[in-house]
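Of the protein chains in this complex, all but one are displayed in their positions.
On to chain A.
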Amino acid sequence: MAQRLALRRLLSLTPGAVPPQGPLAPLSRTLGTSAGCRSTFNVQDGSDFQDRVVNNPKPVVVDFHAQWCGPCKILGPRLEKMVAKQEGKVMMAKVDIDDHTDLAIEYEVSAVPTVLAMKNGDVVDKFVGIKDEDQLEAFLKKLIGA
């Protein structure tokens, strides 16, 4: 998709900047809620992924998404909500595949949304596309329990 050069430069200069989400994604609102705000984060770069996902003692679900992807905008908040319900037992990392293409390629993401379940640096489960809340809850419980 087309980008305005100035906007992208501005975002890359601001550390920890959240890439602009479409008007449909209530990401910022969800981050504001009590349990949610600490268990979901945006991956900044490759080494951040190593630190906070691969080397995380807790299990992490990784949500590979894209700005241009409609279903991602539905799945994202839904997954965050279910992650928040697990009360800190699982973390959620969000990866924008256009910003972090190397990471997406490394984990063989072809379609979005792709969600990986990671434990101790290994991919133990995965799904592609939208799931409803019950299916997400089951997915998360399996990751925590196993």
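We adopt the following convention: contacts are C-beta pairs under 8 Å (C-beta built on N, C-alpha and C of every residue); 3 or more make two chains touch, one makes a residue touch a chain; residues count from 1.
Basically, contacts and distances are computed from a predicted model.
Per UniProt, the protein behind the absent chain is "thioredoxin-disulfide reductase (NADPH)"; the candidates were "A-type voltage-gated potassium channel KCND1", "Guanine nucleotide-binding protein subunit beta-5", "thioredoxin-disulfide reductase (NADPH)" or "NADH-ubiquinone oxidoreductase chain 6".
Check A:53, A:75 or A:97 against the missing chain and you find that the one touching it is A:97.
Of the listed residues A:53, A:69 or A:82, the one in contact with the hidden chain in the full complex is A:69.
For chain A, the list of residues touching the undisplayed chain reads 1-6, 22, 66-70, 97-98, 101, 105, 110, 112.
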